[in-house]
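A protein chain is absent from this complex, but the other protein chains hold their places.
For chain A:
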Amino acid sequence: MVGGFRWAAMFPDEVWEHVFSFLPADADRNAAALVCRAWYRIEQRSRWRVFVGNCYAVEPAAAVRRFPEVRAAAIKGKPHFADFNLVPSDWGGGAEAWVEAMAEGWPHLEELRLKRMVVSDDCLELIARCFKNFKVLSLVSCEGFSTAGLAAIAANCRNLRELNLHENEVEDNCLHWMSHFPESFTSLVTLNIACLEGEVNVYVLERLIGRCPNLKTLRLNHSVPIQRLVGLLHRAPQLVDLGTGKFAAQHHPELFSTLESAIAGCKNLKSLSGFWEAGPTYLPAIYSVMDLIEDDGLIAVAASCKLLQELRVFPSDPYGAAQPISLTEHGLVAISAGCPMLHSVLYFCRQMTNSALLTVAKNCPNFTCFRLCIMEPHTPDYITRQPLDAGFSAIVESCKHLRRLSLSGLLTDLVFKSIGASANCLEMLSVAFAGDGDAGLHYILSGCKNLRKLEIRDCPFGDQPLLDNAAKLETMRSLWMSSCSVTLGACRQLARKMPLLNVEVINERKRGLPLELQPDNCPVEKLYIYRTVAGPRSDTPSCVWILR
């Protein structure tokens, strides 16, 4: 092989760019970028979509420099367990640093998707002012902003196609924010305001919808009464996805049939969500929310919804006493038998058996996501009184494409042995109240070759498996451990050994000595470890220590 042969010179840059555009995954583009300097340069210039799974994994300015032509960015902030109040509210995840860097370096940015971040009104105003061709704003599980910030977006983003607000905490201080969309604004395709608690001016909404002929997705909040919903639907017969707020159909049951015919007028409607008493059964609803379902209901769903792909069953009364609700393993088994296209399940219940899980595993080898939450910790198989190791093992052994798994119930280290050995596609694992000791964690960290996110609470896992598998942690996005048996000494060792990890120790109690002076055997309440090229972050609150 003669040195100096320049591959890149075979074709003009534009041809290589076109070739790279067929690479589906960023990992492939990364690999191409390593071939030679020319390919690195060409690939760099033509990457226009970036995904930052952890906002602290890289400095915003570095990301902007690395890929200067980005048009679409997605960034995630807080760890997943923040959803369940396990992460202190001032932990971090602020969006300012990113928005400022992007405003500076990506003025042509069109799409921004943020998840679990703290987004201020200032951020929204900056977005509204700086990105002239801004098209998509998606905020999921975020907080820190108000409807005043939304008013700025409405007023300035002339080409906005998508405003997706999903499960955010939004302060309602600007009642007429929607009026800030100018009359000339007609580009909306997706509007999701389901999480807004305040009233929405339905006249303004009607006019907005009426002048946006491309509107496909509309998800409203509770403040739109049924009568007005009918009017909205008449103005948007082209809708594909409709979500209503959580209004009670029983208020005006006589109007319900009017609503049903209005919905029938939307010939393209494929998806319906909201608080429905009796959803129209002629729609092939891909995702629909039903209220108060039990085993019998699930059996009915299994018999009729043959196209069902994703099922989520939440507890109606998570904190109440175990009431006589008949939602058991039978419902899950029925669904698994009746719905061949099912690939994603989130199921809360109070009882389970290994036998049921074995049946589910046999019926559904195509699961990509299986999250089972048995509400009472340490619950065994209620018939055999055995741990549920066999059941979950069957799931991971049968579902070869499983990417996400949440465990619950009484579990020993054996289940982790199976997971470590069989779950080759697993990317995210959630564990609570499970395992016997260090071996459990060791099985996971030494197996699961595609593991990216591991979150653990209330398990008897200690220092040794972390220290023995330190290198593994650098191949993952993050590890969360709370109420386990990890000591400060192990965290210090880990931090010293692995400079590319941020080892964050979270101690909310603030009593006694500061963490630097605590002895090695001091137990760690909460631990968050993530790989990063940015070094320790500078916005830690007082309850978070980053060990070096």
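Points worth noting:
Simple rule for what comes next: a residue touches a chain if its C-beta (ideal position, glycine included) is under 8 Å from a C-beta of that chain, and two chains touch if they have at least 3 such contacts; residues count from 1.
Basically, contacts and distances are computed from a predicted model.
Comparing "Potassium voltage-gated channel subfamily D member 3", "Auxin-responsive protein", "GPI-anchor transamidase" or "Proteasome subunit beta" against the UniProt entry of the hidden chain yields the protein name "Auxin-responsive protein". Shown as candidates are A:86, A:101 or A:439; the residue that touches the absent chain is A:86. From the set A:52, A:204, A:300 or A:515, the residue in touch with the chain omitted from the display is A:300, counting the whole complex.
Which of A:78, A:222 or A:343 touches the hidden chain is settled by the complete complex: it is A:222.
Only one of A:12, A:237 or A:523 touches the chain withheld from this view, namely A:523.
Summarising the interface, chain A meets the missing chain with residues 81, 83-86, 141, 167, 169, 195, 222, 246, 248-251, 253-254, 256, 277-278, 290-294, 296-297, 299-300, 314-316, 318-322, 324, 348, 373, 375-378, 406, 430, 432, 436, 457-460, 483, 485, 508-509, 511, 521-523, 525.
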